[in-house]
Each structure stands twice: as C-alpha cells, then as structure tokens.
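Okay, here's the structure, questions in a sec.
Of the protein chains in this complex, all but one are displayed in their positions.
So, chain A:
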Amino acid sequence: MVDTKDILKEFDPLTQEDNERKDDLGEVQRDSETVSTENSNERSSSNSRNERTYEDDQFFDFRLFAKQFRNPQADPLVKYTKSFLHNFATQRAVWTPEEQVKLINDFRLFIFGKLKVYEPFKSLDKAGLHNAEEGIEKLIMGKLYTRCFSPTLIENVNEDTVDKYHLKDIEDDELLIAKVKEYRFIELSNLDIPNKLYTRLDKFVELAGKELNKVNGFKAPRDKMVCILNSCRVIFGLLKHHRLDKEGADSFIPLLIFIILKGDIANLVSNIRYIERFRYEKFLRGEESYYLSSYQAAYNFILSMDETSLTVADNNEFDRKYKENQKLLMEEKEQKDRENAQLKQSSKEAVSSGATSKNSLDEVTNSMISMFNDLFTSSQQKPEEMGDQNKRNKKDEDVTQLINRMEEQEHKDTVDTLCSMFPDFDREIIEDVCVAKKYRIGVCVDTLLSLYN
C-alpha cells in the first residue's frame, strides 16, 4: 500500500520528528487501555453503587477541553490540527471511507502522543487526558463531518465524484426507508416477540424512536453513540416493565427491529456506519460494540425483509393488510406528487433533511467548534491571531447562555415525554424524579417503572 503511505506523509505535519512520534504512540496506547478502569474505580468510590451509570463512568466535558486547547501553551497542538484539517480538506474533495478512517486514525494517534508533550495537557492525570482525547475526536469530526458523513457529503460535492462506498450508504438509507414503509403495518407477533400484553407500547416505541432520531442532531461519533445507547435503554425499560429483560437478546433484538420499523428514522444506515468508522476503536467499550452490532444486525434484517422473514399466522389477513398499506402508500405518493411537481428536487431534500436539521444540543458544540474557525485557514497563521482575551470571554459567555437555554428546553421535552408515558403520575412527581436522576432518560424510565410497579 504505497498510496496510503504517501498520503500519510502529506498529512504528517512533522515528519522529521518521526522517532519521537513512535515513542509517544507506544505510550498512549498502553495508557489508554487502563484509563477507563481507573476512571471507573475512582468514580465508584465517590458514588454509591446504585447510582453508577454509564454517564458517570464516561465523564466527558468538552467545554473543559475547549478551554485547555485555547491555552497559548497548546499552540503547537492547534497548529498540527489546523494543518491536518487543512490538508484533509484541500488535498482531495473526496476520499473513500477507508482512506478517511486511515487518515483520521493516524492523525489521532499522532496528536494523542503530542498531548503528552505540551501543557496544559502534559500534566493532566489519565482521566483528564482521556477527556482531552475525546475532545480532539469531537473537534476534528465536527470539522470534517460534511466530508465524512455520507448524507452531508453528497450535498456538498458533485455527486458524480463521490466514491461508491459513500453512495452505497445513501442507497441503503433509501432502501431502509422504503422497507420500513412497506412493512410499517406489522405487529409484535410477526417478529416472534413474546406475546404478553404490552401496555403503553406505543409510548415506549415513540420514545425509543425519538431518542434514536437524535443521532441526526449530532456530529461527534461519541454523541451519536450516546443516542444509540439511550434508545436501547428505553427498550430495556419496556422489557423490565413486563419482566422480560432477563430473556436478553431473545426479546431485545426483535423489539429493536420493531422500533426501527415503527420509527421514522432518517439516515440510520449512514449514521451507524459513520460511528463504526470514526469512533476510535479504543474508546468503544464492549457494551457499545454490542449495541452497535445489534443495530447493524437489525437494519440488515430489515433491508432483506420479505414475507418469509416474518411469522404470519393468517396469510389472508396479512395479505389484506399488505395491500391496504400499498394502496395507502400510493395515495401518499400521489398526494406528494401533487403538492410538489418537482419530485426530484423534493426527494433530494427529503434524504438530507434529517442530516441537516439542527438539533438544539449540537448547536452548543457547533458554536464551540466555531471558536476554532481559523483551524481551516492557513497553518502559517500566527497563534496570536486566535483572538484576544476579551473576545474569548464574550464567546464563553454566549456559549454558557446557549447551553443553559438548550438544557432547559431539553429538560422540558424529557418531562413532557415521560408524562405521556406515565399518565398516572403527577407532573411534579415526574419532575422530581428527573431532577434526582439528572434527566438521564434511561435511569428516569427505570425509576418511574419501579414506582409504577
């Protein structure tokens, strides 16, 4: 693979420091393996065991990283990053996913090594360093999102120049949507889901779908992963409700497929593949891998779905529903055609609407990332031009305000959804639970379920 080595050289801002780089890499790799364990040990001693959740273990503070990164002592790191981003964006308009993964991984290893050389990162403990590594990933993926996430890539470059792998993502997204429409009428029993009486099924399905759809509002692989896990938490909330959670995958996988069929999830295939490609392998814990694989398994099942993939007790009844749905789909299509004569234009928009729709939470990230806007400009730029202190403070203030506002809205949404799932509870009770559980959706659902029972 001579090609990739050449590409690498182009992106390596410091080829002359190759030896130093090699050593750094070794160190980073060894350390990163122990970070998560140490981190969780520390935390489990300060939290009571019952309170331990995924979020506690995987503490991440992007604001802290952003502040550290703008410290003048970290200027060399900023320069490396600028240089990398600049080259990534200008060397070629389109890279294949494989090339992108290679370039980003190599830079990641390089810059992780450099974190141990420059203050303020150099003197951080392992947890702090891990936070910085997560911050780097979020920063560079935020910057490269439009080039790496297939639905935004085809919006931004000439479609004829896009490689077949990115195009395949889009095709599969469209095929999945088509399949979901074709089979949206199916019931739990068609998927071999244990036939117990599911109370509030529709609310849980709605919430799981809503959590899942949030993937389109985030750019960082980590943030998208959190959305995936949250939707799985809601599914297990439902299973716990019916004492089916101990049955593991036998109940979980069919229900996951059901959620995808009932939810209106945009760009699901592209999102899952993006996480798989760009979430740093070492950060992906076993549990995350498992649920990511389950999503892949689930969408693959739907992509190749036909009547034979389903359990059908009454063929005539199934056919009737299928035809009825086909008729409905036709009507919907005609309606759409009428509404918009330029179907071609509108379908293109439909594909991308999920990808570009702004999510409130990611606006915070966007505004923080925009503070590093000059990262795309020439790497010759002087570090002093990063902006004067006043400007920085002003921006910090804006971001804090924005975050507060977003959080408020997000909290209100959570309470609203939970109220509709648990109409027997007063809103005040639900609010109390949310405050006590810090608005973490999975834990809130668990708690309310235990109160309910």
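FYI, contacts are C-beta pairs under 8 Å (C-beta built on N, C-alpha and C of every residue); 3 or more make two chains touch, one makes a residue touch a chain; residues count from 1.
FYI, contacts and distances are computed from a predicted model.
Note on the omitted subunit: UniProt lists it as "GTP-binding protein YPT52", one of the names in "Ras-related protein Rab-21", "Ribosomal RNA-processing protein 41", "Peroxisome biogenesis protein 22" or "GTP-binding protein YPT52".
The residue from A:94, A:109 or A:175 that touches the chain not shown here is A:109. Only one of A:247, A:317, A:337 or A:426 touches the chain withheld from this view, namely A:247.
When the missing chain is restored to the complex, the residue among A:96, A:300 or A:420 that touches it is A:300.
For chain A, the residues touching the chain absent from view are 1, 4-5, 8, 18, 21-22, 25-26, 29-30, 33, 37, 40, 52-54, 57, 102, 105-106, 109, 192, 229, 232-233, 235-236, 239, 245-250, 252-254, 285-287, 290-291, 293-294, 296-298, 300-301, 304, 309-311, 442.
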